[in-house]
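Contents: one structure, followed by commentary.
Right, subunit A next:
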Amino acid sequence: MFDVQSLRSGYGEMSVLKDLTFSVSDEIFAVLGANGAGKTTLLKTLARLLPLQAGSLSLNGADVSRSPAYAMPDAGVAYVPQEENVFPDLSVQENLSIGGRTGHRTKAEKIEEVFALFPRLKERRGQAAGSLSGGEGQMLAVGRALMQDPKVLLLDEPSAGLSPLFVDALFSSIAETRKERGLTIVLAEQNAVKTLEIADRVMVLSLGEMHLLRPRSELQMSDITAAYHI
Partner candidate 1 sequence: MDYLIFSFSLMLVYIGLAQLLHVQFGLLGIPNFGVVGFWGLGLYGTGVLYVSYDVPLVPAIIVASLIVAVVSYVLASMVLQRSGQAILAATLAFAAMVATLVVTEKQLTNGVQGLGTIGFPFGDLASRNVVYFGVLLAVVVALIWVSAKLRDSRMGRMMIAIRDNEELAASLGKDTAGTKRTVFVVTCALMGLLGGLTAPLHQFLVPYHLAPSLTFAVWIALVLGGKSHNLGAMIGVFATFGLFDILIETYAPVPAEQAIMLPNFKLFCYGVLLVMIIMFRPAGMLGEDRPRHRARADAAPANDTAVKEG
Partner candidate 2 sequence: MKLEAENLTKAYHQHEVVNIDKVAFGAKGLEGLIGPNGAGKSTLMGLLTRRIAPTSGRIRLDVGSGSRELNPLKSHEVARIGLIKTNQRIQGFDSLTIRDSLRLAVTSPRSEGFMSIFAGERDPEDVEERVSRLIEAFPFTDRNGYARSGGEKKLVDILRCLIAEPRLLLMDEPTAGLPDDITRTVMDIVRQKVADGKMRVVVVEHDLPLIWEYCDYVHFLSEGSILFEGAPEEVKSNRVVAEKYMGV
């Protein structure tokens, strides 16, 4: 899947990520870190919405360091931003429909699938996405990404601002989707406890640098506490 070599990235001339090298295979790859560790910057760069300042990025062996963002869905990458992750003036149905532009199956088929996964969205299909509650908005964002029939799903802090009950439900549907579709998931999270329940491998970022990268089984809570500086 993703192969990242000495990646440097940030906003303008400012670097947030400094020299990251790692690769993601068929797994749930979690990126943990405190505020400002660079998780969002990393996901935006993987989705090609931020230019690389240095290093290279390849997807299934093909170099995508300079691909435009709108070419990524066809390459099988779907991205769910943390904020502003829906089209607020468009209806729920239209949001999903925009997601369903890629892939071979019909939109109707895929929409039904998303509705089966998140029945709440079906009830609100005609409503403007901007009027949804935080949790419903999050479901819609994930639903829109799944409409792309992706091979890799980039999820940026899906649990932020959600109630604990909701986070449980969301994480179990993420795990379920992975099981059913064999989807590779790159999950950026601050919430370490929940993430460790579903992740296969964990990378911990600290102030823009890789603190450690290990399979979940070899990870101690104290490693994370150290990276979070608590």
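To be clear about the criterion, contacts are C-beta pairs under 8 Å (C-beta built on N, C-alpha and C of every residue); 3 or more make two chains touch, one makes a residue touch a chain; residues count from 1.
Candidates were picked such that all candidates are chains of the complex that A comes from, given by their letters.
Computed from a prediction, not measured in an experiment: that's the story for all the values here.
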| item | value |
| --- | --- |
| Touching candidate for subunit A, same complex, options 1 or 2 | 2 |
| Interfacial residue positions of subunit A with respect to candidate 2 in the complex | 11-14, 16, 34-37, 131, 133-134, 157, 159-161, 189-195, 207, 221, 224-225, 228-230 |
